[in-house]
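Here the complex is missing a single protein chain, while all its other protein chains stay put.
After this line comes chain A, so read on.
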């Protein structure tokens, strides 16, 4: 599903944010990427979304060679990838229904489809009752669930979560992780960048640990091995 071959990324000459990274993530895997700030986690996510270009190496996502992907075809890559962020990135001037429907509108989905899909994903994330609320009226955990519903509505094959529990308390963090696991159980490949040691240790999934732009460990059923 995701392949990186000898990928390096340098923002300024002389310093490498990512240094000769190679990894393969199969379809349906659940993978944690851990490491401290500056380890290259965010660069990796940006490369997968083709927000930035690698300085060296090749990247393949869902059969697409990102090195050769034109700007014109970029939106179609991103429709295959659902993304959630630590800061939720919801539109504050629109209610929950509109925030989720927005993801369908931008890809030109017909109204009829939007009307059936939005309640479906709202029910999946457990927010059916709150579709009229505005983001500011919801708790952090609820906002993250809305962001997940928005990421899921276009049925992505890959789910990227960049520090999804960074702003959440223990209970809400677990709820989000359980949701990600459920999404994974339905066949979506899930990639979670996190600092949350407890969750990583408890879930016993594949853990890729990064340090200074290099993968220092990749365990099939690992724990949070990196010491801050």
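One rule holds for everything that comes next: a residue touches a chain if its C-beta (ideal position, glycine included) is under 8 Å from a C-beta of that chain, and two chains touch if they have at least 3 such contacts; residues count from 1.
Note that in this section contacts and distances are computed from a predicted model.
Chemist: When you check the chain that is not on display against UniProt, which of "nitrogenase", "ABC transporter permease", "Cbb3-type cytochrome c oxidase subunit" or "Cell division protein FtsX" does it turn out to be?
Modeler: "Cell division protein FtsX"
Chemist: Which one, A:105, A:132 or A:186, makes contact with the chain that was left out?
Modeler: Answer from the full complex: A:105 touches the omitted chain.
Chemist: Which listed residue (A:43, A:154 or A:209) would be found touching the missing chain in the intact complex?
Modeler: A:154
Chemist: For review purposes, identify every residue of chain A that touches the missing chain, sorted by number.
Modeler: Those residues of chain A that touch the unshown chain are 49, 71-72, 75-79, 83, 89, 91, 102-103, 105-108, 110-111, 150-151, 154.
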